[in-house]
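With one protein chain held back, the other chains of the complex are shown just where they sit.
All chains are identified by letter, namely A and B, in their written order; residue positions are counted from 1 within each chain.
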Amino acid sequence: MAPPLITLLTDFGTADHYVGAMKGVMACICPEARFVDITHDIEPYAIADAAFTLGQSWQYYPKGTIHLVVVDPGVGSTRRPILAEVGGHNFVAPDNGVLTMVLASDPIAIVRQITNQRYFRNPVSQTFHGRDIFAPVAAHLASGVPAVEFGDRIDDPVRLPFHDLQNPDGSCDGAVLRIDRFGNIITSLRADLAETKESGCLEIGSRFVTRLAASYSEVEPGSLFLIRGSSGFLEISINQGNAAREIGAGTGDPVRFRRAGDMPANL
Amino acid sequence: MAPPLITLLTDFGTADHYVGAMKGVMACICPEARFVDITHDIEPYAIADAAFTLGQSWQYYPKGTIHLVVVDPGVGSTRRPILAEVGGHNFVAPDNGVLTMVLASDPIAIVRQITNQRYFRNPVSQTFHGRDIFAPVAAHLASGVPAVEFGDRIDDPVRLPFHDLQNPDGSCDGAVLRIDRFGNIITSLRADLAETKESGCLEIGSRFVTRLAASYSEVEPGSLFLIRGSSGFLEISINQGNAAREIGAGTGDPVRFRRAGDMPANL
Partner (left out) sequence: MAPPLITLLTDFGTADHYVGAMKGVMACICPEARFVDITHDIEPYAIADAAFTLGQSWQYYPKGTIHLVVVDPGVGSTRRPILAEVGGHNFVAPDNGVLTMVLASDPIAIVRQITNQRYFRNPVSQTFHGRDIFAPVAAHLASGVPAVEFGDRIDDPVRLPFHDLQNPDGSCDGAVLRIDRFGNIITSLRADLAETKESGCLEIGSRFVTRLAASYSEVEPGSLFLIRGSSGFLEISINQGNAAREIGAGTGDPVRFRRAGDMPANL
């Protein structure tokens, strides 16, 4: 049997000692655990961004994987630490919405409030629950402690509004979820809205992106186009260019998908 | 038994091939070794910063862990490569002060000068001892070579002055050890100086930080406060803000903890 796998997703960056301290704590509790970093470059406190990034990575891991998520602006407050079982995976995180996309994928997710201090470091710092609560809980899970040991079930975990709203006229409103490293603009609109090249166009700021491409390389460099992204969402891209810089788009910007019949006449 | 664990802490960054080359060298010598990156983002040649980061992470690892530290402005000079046994851990590093905090934690640390070329790559480059000396020595240690094989003991390893000085009037002088990713200002002053809210205040630049908080979240966003940090040192923070940017503080800046009776009258 393969050793237990723990993924890490935080806003701690990679320059400080925080991630190293968490891995050390886990290596003491579960020496055979293996760590995979999803990212530590989430902008400080950017919960929605972490929720998206987690939503795009956890599903590719084997069942039984433990996902440790620490983006935690409320550390030291009364926000709850939680443990969620979703689709055969375990998630250890603060209850601030960071699991929104994970929970949305499974209506029978089991969420527990982590309360059993037996599995915490002692004493617990009020500024670094990643090291003192979340990491040790993840490692105890990895070493075989059953989920039920950590605390009772709750039915009201925090969920963020990732909106993707159908309007009466058939258009659909969403927002920019993320600008990736290549400048691709990943929206919250489902890729299947743009089923064919005639389905419609995407409105962002003062622009209407009308061209739908099947791959980056089919479009000449320099032109904006719409693409069904690998994330399952609609994206706006430029072949070998930076669409976000070209448009001036940022995370959270509103976007609208307009049906073909509803597009401005001059397009 | 869990496979041997080697942590890495360097100023090599993550864009060049240097870290990848070191791990390859180690994987050849000790194929079962596992690697954990503490950080490679130490500023080039910033020995004191590396000493602090190491001091904040090694202690969380299991006994038997090997810590490979390569921040080495003196590569190719006569500075010694050393191997230290501290508290059941092994450290492989250049003798330039990078182990200062580790050595301070254990009066019976054993330090050896690494001289046995049998455990080096051949030939040894004069510009990359990380690959040719430190990594192979760490990997040979991991595969079971006893420390005594690498060289004789020395009693004068380089130690940096991390000052935390008690003045006759009861005040205490220190310095900023590090600005972390969140803008927290980590000082060299021990957290227990500020035992209660009435203990005193911290002077930094022209500012006096008087408020002591137990957690970030108990303070309204925007206000500076003092906190006993998770590192065991006093820190200056702003809840969900960037204290270092607000104050204009940087690594090495002097700080002073003043006892309650010694504070300026107008505070």
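Note that in this section a residue touches a chain if its C-beta (ideal position, glycine included) is under 8 Å from a C-beta of that chain, and two chains touch if they have at least 3 such contacts.
This structure is a prediction, so every number in the text was calculated from the model and none was measured.
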| item | value |
| --- | --- |
| Among A:41, A:85, A:106 or A:173, the residue in touch with the chain that has been omitted | A:41 |
| Among A:14, A:96, A:127 or A:188, the residue in touch with the chain that has been omitted | A:14 |
| Hidden partner interface residues of chain B, rising order | 11-25, 27-28, 31-32, 34-35, 44-45, 73-77, 125-128, 131-132 |
| Residues from chain A at the interface with the omitted partner, ascending | 2, 5, 7, 9, 14, 34, 36-42, 53, 56-62, 65, 178, 180-182, 214-218, 227, 229-231, 235, 240 |
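As a convention for this text, only the chains that are shown with their structure count from here on.
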| item | value |
| --- | --- |
| Chain centre separation (chain A, chain B; CA means) in Å | 32 |
